[in-house]
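Of the protein chains in this complex, all but one are displayed in their positions.
Coming up: chain A.
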Amino acid sequence: MALLDIKDLTVRYTGRGREIEAVRGVNLSLAPGDTLGLAGESGCGKSTLAMSVLRLLPASARIGGEILLDGEDVNTMKWGRLRAVRWTTAAIVFQGAMHALNPVRRVRDQIAEPIVLHADTPPPPAALRRRVDELLAQVELPAEKGESYPHELSGGQKQRVMIAMALACEPRLVIADEPTTALDVIVQAQVLALLSRLVTEQDIGLIMISHDLAVLAATCRRLAVMYEGRLVEEGESAAVIGRPEHPHTAALAAAFPTVGDPEYRYAPATSSELGLPDPPPPPSGEPLLRTEGLRVTFTGRGRSVTTAVAGVDLEVHAGEIVALVGQSGSGKTTLARTVLGLQRPTAGRVVFDGTPLPTGTRGLRAYRRQVQLVLQDPTSALNPRHSVYESVAEGLRIHKMPGDERARVAAALEAAELRPAEEFMPLLPHQLSGGQRQRVVIAGALALEPRLLVADEPVASLDASVRGEILALLLRLRARLGLAALVITHDLGLAWNIADRVAVMYRGELVEVGPVDEVLRSPTHDYTRSLLAALPTLGTPAEH
């Protein structure tokens, strides 16, 4: 008998007279010990599907169809029975790096809670302690970490705690909802390996949800792809990725490039009908931006000195896209802040267009007009109460740009390919899609006619299909305006997609700098190799 059998599941959210169909007739089944990856973009209904298995949806959800968990229909269970089934038959690994752990309780107590709750007789404290230590050891955390509060743990550690918690009652099914989304490559690889190992060892059925096909393929035997509430494709992981049948699957697969495969080089632009624009003539002479022996140190509490940037020499030429790659904590954000003049270097200097970075307020303002910032999350970067016009015009007003404001805004929107510009001007951010919002942010930067864009994870919070659009836009902007860009990312695929050169940062130093093709194909530094090795690769599911 199947461990989980979902038959013709529909979920509707009702409220304020509107009805949203999140899941529209999904059939899915999972054998004991099997692994299934559920892929799709945000809003495709994959999380709703996962939550419905333990009936955790909000009261506004109307559920139809059957969810048979171990042969019992979850939808018709009495509350008492449902509570007994939760966590004992099926447990969920939430995105632990976010707020799935209670911030004011020690993680030991949070792991122990379901054990005590579901035991017939409460276990003696010593035995409970041993069991929690054992669970922590399973996820490769020392027992002392149990005494920590969530904020004292790193993202990877929190995710491990979530996994330990999910295994506490020895469930037969584990649902992992975006378990590695906020983690960087190396930690992601560790967490995925851990999860795969535990699931195999304990013969647990696993449903893993992600927007990243590569992550799913590396962990799961089968893959299912959801699109607009429907299951559009299902099959063996390698087959689904190798020969996608549905165009949406193909788009998802293309969004996560295989690093080193020439087919994916500049793929965002080559795959669109506009084609890859000719790159501007190769840079000559003086670089646009140069850092010389840049050092930034922070003095923390207790006089402890942390070196975030330890002597960095980096060059960005006009019309060049440079990717700055590294794990979180590698110092890449501090480096970017220093380049923007938001952080004063402890030693060394930043030279832009042949002149050192000004220190006065007035000089910095003029400098910042030429160097514009694009943030990761367009939703929080835009003021929700400002129209598109206001958002783009704000920079113009701050810098007192000459000429007709309206014409400049229209030109910037046009450059960011928001056409027709007039129609977008009065809209508010919530009326736009994620990709359009990021275009507005880019238009706001372009309005000031900058010469360098500093982009911090510009597509990390965007859906796969939009990601390609934005990256292609950056490539076209470079060709059309000769715009240089410094792209900060932990995503090597992104570097492979659009960058000309890549700089790998590790513990505050640039360990390897060079053309993308060279560095990512034949890395010379161990750290670059380990970054590449940590990438989940398509078509090679984890050892079974």
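By our rule, contacts are C-beta pairs under 8 Å (C-beta built on N, C-alpha and C of every residue); 3 or more make two chains touch, one makes a residue touch a chain; residues count from 1.
Quick note on the criterion: contacts and distances are computed from a predicted model.
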Chain not present in the shown complex, as UniProt names it (candidates "4Fe-4S dicluster domain-containing protein", "Ethanolamine ammonia-lyase large subunit", "ABC transporter permease" or "Quinol oxidase subunit 1"): "ABC transporter permease"
Identified contact with the non-displayed chain, of A:E21, A:E66 or A:E113: A:E113
Residue among A:T121, A:S304 or A:T359 that touches the chain left out of view: A:S304
Selected from A:G156, A:P268 or A:G331 as touching the chain missing from the view: A:G331
Residue of A:A182, A:L396 or A:V502 touching the missing chain in the full complex: A:A182
Missing-partner contacts on chain A, residue numbers: 51, 54, 56, 83-88, 91-92, 94-95, 98-105, 113-114, 117-118, 149, 151-152, 165, 182, 298, 300-302, 304, 306, 308, 328-329, 331-334, 336-337, 340, 342-343, 373, 375-376, 454, 456-457, 460, 488
